[in-house]
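For reference, the structure is listed below as structure tokens.
A single protein chain has been removed from this complex, and every other one stays in its place.
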Amino acid sequence: MSFESRPSGRAVDALRAVRLTRNYTKHAEGSVLIECGDTKVICTASIEEKVPGFLKGKGQGWLTAEYGMLPRSTHSRMDREAAKGKQSGRTQEIQRLIGRSLRAAFDLEAFGERTLHLDCDVIQADGGTRTASITGAMVAAYDAFGKLVASGALAAVPLRHFVAAISVGVYQGMPVLDLDYVEDSGCDTDMNIIMTESGHFIEVQGTAEGAAFDRAVMNRLLDLADGGIRDLVKLQKQALGLAE
Amino acid sequence: MSFESRPSGRAVDALRAVRLTRNYTKHAEGSVLIECGDTKVICTASIEEKVPGFLKGKGQGWLTAEYGMLPRSTHSRMDREAAKGKQSGRTQEIQRLIGRSLRAAFDLEAFGERTLHLDCDVIQADGGTRTASITGAMVAAYDAFGKLVASGALAAVPLRHFVAAISVGVYQGMPVLDLDYVEDSGCDTDMNIIMTESGHFIEVQGTAEGAAFDRAVMNRLLDLADGGIRDLVKLQKQALGLAE
Amino acid sequence: MSFESRPSGRAVDALRAVRLTRNYTKHAEGSVLIECGDTKVICTASIEEKVPGFLKGKGQGWLTAEYGMLPRSTHSRMDREAAKGKQSGRTQEIQRLIGRSLRAAFDLEAFGERTLHLDCDVIQADGGTRTASITGAMVAAYDAFGKLVASGALAAVPLRHFVAAISVGVYQGMPVLDLDYVEDSGCDTDMNIIMTESGHFIEVQGTAEGAAFDRAVMNRLLDLADGGIRDLVKLQKQALGLAE
Amino acid sequence: MSFESRPSGRAVDALRAVRLTRNYTKHAEGSVLIECGDTKVICTASIEEKVPGFLKGKGQGWLTAEYGMLPRSTHSRMDREAAKGKQSGRTQEIQRLIGRSLRAAFDLEAFGERTLHLDCDVIQADGGTRTASITGAMVAAYDAFGKLVASGALAAVPLRHFVAAISVGVYQGMPVLDLDYVEDSGCDTDMNIIMTESGHFIEVQGTAEGAAFDRAVMNRLLDLADGGIRDLVKLQKQALGLAE
Amino acid sequence: MSFESRPSGRAVDALRAVRLTRNYTKHAEGSVLIECGDTKVICTASIEEKVPGFLKGKGQGWLTAEYGMLPRSTHSRMDREAAKGKQSGRTQEIQRLIGRSLRAAFDLEAFGERTLHLDCDVIQADGGTRTASITGAMVAAYDAFGKLVASGALAAVPLRHFVAAISVGVYQGMPVLDLDYVEDSGCDTDMNIIMTESGHFIEVQGTAEGAAFDRAVMNRLLDLADGGIRDLVKLQKQALGLAE
Partner (left out) sequence: MSFESRPSGRAVDALRAVRLTRNYTKHAEGSVLIECGDTKVICTASIEEKVPGFLKGKGQGWLTAEYGMLPRSTHSRMDREAAKGKQSGRTQEIQRLIGRSLRAAFDLEAFGERTLHLDCDVIQADGGTRTASITGAMVAAYDAFGKLVASGALAAVPLRHFVAAISVGVYQGMPVLDLDYVEDSGCDTDMNIIMTESGHFIEVQGTAEGAAFDRAVMNRLLDLADGGIRDLVKLQKQALGLAE
């Protein structure tokens, strides 16, 4: 099967339309709906005035993440994890990834003995839910820290650098950016990349589901991701009303 | 504490503003966002082409419901049930109630050997999430049956009667309709009532959390619910474009 | 199907024979075997000298309940919940109901920092196990408080009012009191009502399993329950040797 | 601590009073209340018309046992295993022992493709609950097989031999028969012995909780058990109306 | 089936070849590979500087054991208990046995407020894994205590007596010592015996899986075990470089 065009008609290096809606729900300190094409994830950031046991008394904060999908966010209904009584391996893998990525974005030593809980809940899935979660959670977390600054509890948002995430992959032999569900289901290679605003790597997770891929393809995938991430960071900053 | 007025300023027999958005997400056969004031619940209806074991070969269908709250749908963050590995007693009680109420709305013998799964997920909670779930799931279920009619799989929506649900309670000594979170937290009695469009009872679940209440109060609460349910059924039919 | 007579031959407003045996087992502070016809439940009340975390240091007590059925208390053997590793939704719903009902009977602020554990274990089931549990647990709890009074730990039993519970329902179109298993299996409506000795409502939980029922039937069911509860409270007081 | 007399005043080789009440509850095919002094266990035998997967199509039957204690059957309240979500190691050990012991009593090849479920539920504990369970379950199982004979489903009770169980132990240096709770708590050695009516061993489970014991003590314990078991089998046969 | 010879050709009172390798892995305070014929178990002893809640502040120590089998330690692959989410009844029974047996070997009052964790993991199974675990864990525990003596934390290994374990059984009608898998699968009776170096009993656990056995066989089995245990204790002491 050789490449003719992407099912969506997008250029190989084009992101889907991204929309970030802040203050999407009213109780959370940060609450963002991120839409990447038809993928929609509610990302909330909640502040708790204590840290887990292993950090008590160390004067620093913590950040942790959980991820879930509504049962009918997907093409066919999935079992509800709460009803099954356990989170799948996939769910745990994703929420560990979100947590690690966002801990890299902030300086938790400057956060005080608090925990930031990020909850990423997919209400509609069309590929790329984990990367959308990270990109959206970045904004929700920033907003939650902003609340603490506004209330005087923190002097400044303890930002190290903006972080965003995107998928790249090999679809019908062609490296492409930001796979949607149709591409994802049929692709040979799927790679999720999390980078800082300055183009440094935080996480790289690639899997050849079909044919193994060579170094040249690897290089092309890293290039595509680099471009996508830079665009996403711009959108995050616009949404937050920050200068780029 | 004697009654002066409701915190929201509503009349004692006034519902909160209700909004029903159909086709809220794209994969489910029925998908409704119901908003009752600040309470927001996504209700999806999914059709599965088989029945549970106890109904196999009987030629009839089944309907079942699950309920969940996003961790930060509430004032302070709740633990995620999937992460804790079990659904609380409250969650199970609510999803059993939703299932019983909606099974009363449809003639499952005319449904064929299929199961309708209703998922009610609260994205923002401000009191009355279980009654909003039932009222919204009624519309989502109707839409899902409508898809089967449209595809020729069913001759007609197997409707017995429309069903809606509302809470009533005693707030500062005064019976009131449709409690929001502030009223719910401070009320003496909380009752959830599920009725058909013709004013017959399907479920009555009342609890005196403070003082036990007498028969006169009981009668007044039933009257209030009767009025509220009639309004809700009108709104359901309007949303579906049906004649009242 | 129109009503001719109850399978048991009882009048529509007649309770089954009730027997309350105090001190049924020897270790518990309160231990009652309640028999309502062929339904038999062991209700024990155990005093623990501490309260759950959320009440620590508040100077008041707590009361909680658990419910279980022996696997062969029923017509065909049920799976043992301890072996399955979880309590069913029905079990949790019932034990939450028992707890709420009995917390309404006593003034827990006058109990000190103690917890009263009620255990209701069905050894033979013939309908109405949850209402028998509540009626029997009332007596077991009273006995346990009595032990604390006898030992000087409390000045008086912190009674607010006696509480009892009974089922009512619509059997073959006819409202009846205190359904046994045969009636319960075939009835259209099943309602459990918990009231105080003065006829005020604590809980009302009614479900139309067949046809929805109208307000006139509702009123008749509430009347029947009122009569049944008054009789049960008399029997509770007799068993405890108290003046009516 | 040297031996003066048993706390109960019993002779070293004396059983506690044993009472076997058949047909204790009404639904089970066999239902026996066994009382050994203050230890009381409800033993029910339930027939299921199928076998576990590993025996399907082999033309033979199966027998299995479960054991539980009501939370307040003991001096201080134990947590309910169903609520904790798992059976303790002790519970599993006991129910495996009961199952093995009773499988030795019957010829399951002559039982047809059926399963006999034994449920032993302790309603009051005063030492020796596992041995009382086995001795009582023997009678309940016999009754259940008797029902199948009466209905013509079996030609005869598939009995290999009667089986009973008793504890022996070393209390204050003295070997004694049938330990009650006070002796059990303070003993050095506790041994449970299950034997056939002809004095052959089915199970021996002894533990030196204090000092290890020598061969002479072992021999004395086996002698005591032998006498106790012979008495118990007589009582089982009397209860069943069988010739000794 | 009458006895001709053992499948392995061993004499009825002969142990399999036993090999004890100390310091088998590098992190544990005591680490022993025990091989009894083809049965191989890694026994590690880990010291933790605290005791379980029920012993806090009592100035004494605790010892506990866990047991596991690698999924393919057996002839056909077993499910992994960690993946199934629970330990089988058999596993719990064995680890409780190992713990009791080893607690009898040491004087835990002289251990300080520490816990010794014994982990017995079967890497290859050919019968007798629980007795090999006990015999090997004795040596691992001794080594761990030795580390504390070497570091000055204890004055001496708090030894009460050496403890070893062996199985005996009736194979084709003949009492034999130390059953391997082939014998174990086909035997009538299987008994595990744990004794001290001076021939006193700590545990006796015998089960007649086929025919019940009489007192004469019991006596022969106890004799065989006595001889086997004495040999095993010699091997333990040799491995530790101690005088017999």
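Here the chain labels run A, B, C, D and E in written order, and each chain numbers its own residues starting at 1.
We adopt the following convention: a contact is a pair of C-beta atoms (placed from the backbone, for glycine too) under 8 Å apart; a residue touches a chain by one contact, two chains touch by 3 or more.
Being a predicted model, the structure only gives us computed values, none of them experimental.
Sort by label and list the shown chains the missing chain touches.
Touched by the chain not displayed, across the whole complex: A, E.
Using the touch definition up top, pick the residue from A:79, A:93 or A:109 that touches the left-out chain.
The one listed residue touching the chain not shown is A:93.
Applying the definition given at the start, please give the residues of subunit A touching the unseen chain.
Here the touching residues of subunit A are 86, 89-90, 92-93, 95-96, 100, 104, 161, 191, 195-196, 199-208, 211-215, 218, 222, 226.
If the missing chain were put back, which residues of subunit E would it touch?
Residues 25-28, 31, 38, 40, 42, 44, 46, 48, 66, 68, 70-77, 80-83, 85-87, 91, 117, 119, 121, 123-125 of subunit E touch the chain that is not shown.
We adopt the following convention: only the chains that are shown with their structure count from here on.
Treat subunit B as missing and name each group of chains that still hangs together through touching.
Leave subunit B aside; others group as A | C, D, E.
Going by the stated contact rule, which chains contact subunit B and subunit E alike?
none
With residue numbering as the guide, point to the option in C-D, A-B or B-C that repeats D-E in over half of the contact pairs.
Selected pair, repeating D-E: B-C.
Compute the distance, rounded to whole Å, between the mean C-alpha positions of subunit B and subunit D.
Roughly 51 Å, centre to centre.
Per the centroid of Cα atoms for each chain, what is the distance between subunit A and subunit D, given in Å?
Centre-to-centre distance between subunit A and subunit D: 60 Å.
Can you list every residue of subunit B that touches 2 or more other chains, as numbers and ranges?
Only 86 qualify.
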